[in-house]
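Showing chain A:
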Amino acid sequence: MTLGLLLIVAFGGALLVYLPGKISSKLRDVWAVLVALAVLLGTATFYGKSVHDALSYQFLGLPLVLRTNDLSWFFAIAISGVGSFSIIFSLSYIKNRERTDFYYSLMLLINASMLGIVFAGDLLSFYVFWEIMSWATFLLISYNRGNALPAGMKYIVMSMTGSAAYLVAALSLYAKYSTLTFSAISTQITTASPGFTSFILILGFMVFGIKNALVPFHTWLPDAHSEAPSPFSAVLSGILIKMGTYGFILFLYVLVGFHQFSQLAWKAVSLQSVLCWLGAITIVIPTFIALMQDDAKRLLAWHSIGQIGYIILGIAYGTSLGVAGGAFHVLNHATFKALLFLCVGAVEYRTGGVRDLNSLGGLMRRMPITFIGALIGAFGIIGMPLTNGFVSKWLIYKTLILNQDPFLAFAALLGTWGTLLSFYKFLHNIFLGQLPEKYKDLKKAPTSMQIPILLYSGIIVLFGVLPGIPLKIIAGFVTSFGLTPLNVNLWGIVSETGTLNTINLSMAVVSAFFAAWVVFAFSRRSVPTTAQDTYAAGASIPRDKYQYSVEFYNPLYRMMGRYLRDVVDEFYGWLARVTQMTGEIVRRLYTGDARDYVLYIVLIVAASIGLKIWWPT
Partner candidate 1 sequence: MFHQSTYFVGCVGLMIVGLYTMLTKKNLIKVIIGLSLFETGIYLLLVVVGYIQGATAPIFSRTTGSPAEMVDPTPQALVLTAIVIGVAVLALALSLTIRLHEHYGTLNLRKIRGLKW
Partner candidate 2 sequence: MEESLEQILELSLTLLMLGGAVCACVFKDLLNAVIAAAFVSLMAAILFYFLQAPDVAMAEASIGAALTTAIFVIAIKKTKRVEEE
């Protein structure tokens, strides 16, 4: 089972989904799930193997290389996992919508192109799969019409600028070393001048910053994630952004090597600190903007940006603990963010597309499995001890504290508080609180939706309790980057500056939980009263609206709202308007009068003669 065959199966499956689609929708669903699972199994078989085979097929005389090592296997398994879960989830989510073949083929195509990116061994095939992923994502984002279209436009314009920067970087590397394969470049780039490497790295940061939604380039993410169909939002937030992280790791550690990167500085401002501070800002600001959102998916989207800040902070920090924390957070964020999006998707599916946090409530009793999933997901993103989020945040905090970096640590802490507050609002407004009448008879989420939710929750808890499983792979590729090796055992990291042992940690949590449950069980039951009949001194109250969970953080919003205006978004909007205006002015040149056209010809000839006389080059 070579890599090429795996990619052919993935791409072929994606393109051929139309055939069973013509026959019957049932057959197409089976086909889609089969292809997704086959790809998952295919990637699983490459565990631990490091393959490096140059394809016989050359593109414009350049060799195409597919290779896999621990790093790409780690990402690949995450991609195929999240992808197949989303496909299973969308079996019933997309059932009665039109253009379902189109949807499935694009989901599988994006899956396949992400695998391609991860397995690419040279800058050219990386770029080819990157571009296929970009335009397929554009088509899927604009899948449900209406205001998904401007979101899609914003996404594709930013991603095209990113790909342009990537092409310039890749080809200036080619101009200097006349090769595009990673291994060849990484050996030769050590001799490059700091100016050239920082030029390449800055372009790389632009490309992967846009895909990763770092602060200055984050404006496309909230619209894209909230307008895309929920299962695709899960893939988008879960793993598609992580392609940017994979790019960061690739450029920082595989191509340039961390030692050379940390030397790059410009008058006392080192590139590494710039990246760390960008990560810190990305943690703080989006999390507090998320606090203000009323739309569930938009809240989750802003949190995706926040969590990316953690990952970038971890990776940019450069110590083995930091990189391990960042990489592990990639996997964790994929699991709980995808889980949260799937829960919102399930709620949206059942309540007919309602995502507004102010009009939902009390769905805990009607959709228990979704509630459990959302609960575990929220614990994960906050970083409660039992979940995998705790382990990766612990690693990141550990690096920040160990290296005496109080400000970054404080920013990370601030981010966690923001997450805590907003997810309290998220859980409460959707699942706790009072069940409105119109959702009295709400049915449970269909089984095909519950399977991925349960699987995700299981993974979160499993990796929370036994983090050794993924950490062993991460330790593998961290040492391959030349950082200090970590010794990892099944339940944590052993190091003289503070070991992490999740077993006794979870034992402590479970016992505390058990004690609380005992106290709760024997205490006096309070009489459950509906919130509807609270006395309001005779004023007429809109029955649904009068819940204390409506406009949860209004006072905070009044206080901080002014500072949280998304200035960067307005700048991009202004830029778009400027191009439109220049278009209007420039096309006035074609006045429609034939004599002006002849004037232009005479103008050109006269100008060249004038140039020749007065400026004899």
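To be clear about the criterion, a contact is a pair of C-beta atoms (placed from the backbone, for glycine too) under 8 Å apart; a residue touches a chain by one contact, two chains touch by 3 or more; residues count from 1.
Selection rule: all candidates are chains of the complex that A comes from, given by their letters.
Note that the coordinates shown come from a computational prediction; the quantities given were computed from them, not determined experimentally.
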item	value
Single touching candidate for chain A, where 1 or 2 all sit in one complex	1
Contacting residues of chain A [partner candidate 1, same complex]	587-588, 590-595, 598-599, 602
